[in-house]
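Missing here: one protein chain of the complex. Every other protein chain is in place.
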Amino acid sequence: MTGGRNRLLAALGLVPGVSLATLLTLFILVPIAAVFLWAFAEAWRYPSLLPTRWGLRYWEVMLARADVWTALSTSIALSLTVTLLSAIICLPAAYAFARMEFPGRSALLLSFLATQAFPKFGLYIAIATIFFSFGLVGTFAGVVLIQLVNTLLLMIWIPVGAFQGVDRRLEEAARDVGASPLRTFFSITLPQAGPAIAAALLLTFVGTFYETEGAFLIGAPHVRTMPVLMISLINNQLVVQYGAVLSVMLWVPSFLALLFARKILSARTIAGGLGA
Amino acid sequence: MSKLVIDRLSKRFSGTVAVADVSVAVGDGELLCLLGPSGCGKSTVLRMVAGFENPSEGRVLIDGEDVVALPPERRPTGMVFQSHALWSHMTVAQNIAFGLRLRGLARAEVKARVGSVLELVGLAGYEARYPAQLSGGQQQRVAIARCVVLEPKILLMDEPFSALDAHLRVRLREEVRAIQQRLGLTTMFVTHDQDEALTLADRIVVMRSGAVEQVGTPGEIYAAPATRFVASFIGTMNLIETEASGGSAGLAGARVGGDLPDGPLTIAVRPEDIALGEPGWTGRIERVLDLGAFRMLDVALDGGPTVKVQAAKGVPLRAGETVPLRPLGLVAYGGDGRARRASIEFGNLTNVVSIHG
Partner (left out) sequence: MALAAPILVEARRFPVGLLLVAAPMLLLVVFVLVPAASAIVSTLTDPRSGGPSLANYRTLLGDPLSRGNLFFTLGSTLAVCGLLLAVCLPVALYLRFSSGRLPAFVQSVAVFPLFVPGIIVAYALIRFLGPNGSLQTVLDAIGIHGFRSPYLTPAGTVIGLVWEGIPLTLLILLSGLAQIPNAAIEAARDVGAGRLAILTGIILPLIANSVTVAFSLAFLGAFGAFTIPYLMGPASPEMMGVFMQRTFSELRDPAQAQTQAVMSFLFCAAVGVIYVRSVIRSRRRGS
């Protein structure tokens, strides 16, 4: 009697879950799956449900294009530069925010929220106008600077959380057995906070790699990153597969990297990095 | 004016048995404590009574009516949670009024009832405070007020004081007892703290691994633990392991006899049930611990284990002395952990000292 009712209740309990799973899959996963199909389609004539001819021909075409390789190397150079600069600028500051006392500490930490409190593209326009007068528009340096601003909040707030998460007593225990403050930092604090900081670096790298709007506004057409190239492919090319192949090429490695980041960085921290 | 009956209640969580065949009745106005170590299933029993868990088997009867099919919001029970569970966005008055409003009471009536229940818990004038502005003890008082204002037939309390410091716990315990008595509330109280159970309860149910070990008044449970587990769990107890064969067992030169099965045997003696200076065992005092009201001695018995003995303050005793001593009461537990009738003999002196029988 109770068993039968429980089974019925259990079955009814699945209804919201199954319907949410179905709707979200249709809305979120299916469009991405369609891109994958396009990337391996040599021909897909409407109204066929699946590609009419499969093949890797467009991969060969894309991989042979010089502009793809130039954009790739530009993007990698840009992401490396920005991540490195951001780490040098932000990590010591994050440590200071987490562990040191100085006047105005919490107000200054909160001020980084300002980067999120503006409509982003409006802010980019304001920055671009200044860059314009300094001749930074269309230069690699200009793109680096605008990306750097983008990384501030993430590269400060996540490491601050990480440093604060290190148990003070661990550090005190190290000092107690005779380690110097510097030694304590490198042997105890940094390894403890390491995973979250690594994740922040990874998020910064990937975020910069894919950032489209600042790069498009400041860099194009002289500095062309992969996303900017992708825009021109979407705008100008009639061959669907070019975009599809570039999407898959671009996206798969980042997906793996981000999955890895998510392992060491909980979803909460990602939301927390934006102040939520 | 209510009675709670728990009838053969069981709960299984994906293979593991949390509660196994528990039956217990709480009489009208009685305060019953479920006592046991963490994970013994006591909270699960309480949550099944409140309706937050569905039993795998068994019935919960409130005044004769089976409430198992009812969701918690339709059961006549009120629960006080371990972590007070006050709603942080509501004031004290709003917290207490929430349930009354749901019942569609008029504004004036709600206000009057909130006022009088706050009076009852000693927080008159705190209506407009938010939970975050209250101390831990005050928060728990509001949680109690939120419960009793709805006049539940059964009051359920799930370790309500465990988050408070020791001093406050004792005071709040007394207040709760007073309120419970005054309103005549049939109450089920879950705790892992034996002092709390012993001072608060009319009767105690000792639980272990999902099953009931013993039901009894605090006095009964303390004086005559029904199982080896209860003996070890409640109060300080000397547990001496020995071996029985042919209906008797040796114990530091003495002989324990009675209704004893062959095999391992545990003899349990409370430190205050050992008389110093009486002929029986002899032992050497190893350590004297002055605990203020009395002294606790570690005495190594000749040819036997070391036991704890409680001694009055005035007696002059020093470590290293050899003293005669004799148990005034003991309980024996066989290999199954159940209490057995037993007596102890010292050579020519025979003493029947079993408490159980």
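Miscellaneous remarks
Think of it as A and B in the order they're written, each chain with its own count starting at 1.
The working rule: contacts are C-beta pairs under 8 Å (C-beta built on N, C-alpha and C of every residue); 3 or more make two chains touch, one makes a residue touch a chain.
Worth saying up front: this structure is predicted, and the values here are computed from it rather than measured.
Summary of contacts with the chain left out: across A:73, A:180 or A:212, the touching residue is A:212. From the options A:125, A:170 or A:239, the residue with contact to the chain not on display is A:125. Only one residue in the set A:200, A:223 or A:250 touches the chain that does not appear here, and it is A:250. Within chain B, the residues in touch with the undisplayed chain are 50-52, 71-74, 77-79, 81-83, 85-90, 98-99, 102-103, 143, 146-147, 150. Within the complete assembly, residues 13-14, 16-18, 20-21, 24-25, 27-32, 34-35, 37-38, 46-49, 89-90, 92-93, 95-97, 100-103, 105, 108, 110-130, 132, 145-146, 148-149, 152, 156, 210, 212-213, 216-217, 220, 227, 230-231, 234-235, 240, 243-244, 247, 250-251, 254-255, 258-259, 267-268, 270-272, 274-276 of chain A touch the chain that is not shown.
Definition applied: only the chains that are shown with their structure count from here on.
Mean C-alpha position of chain A lies 55 Å from that of chain B.
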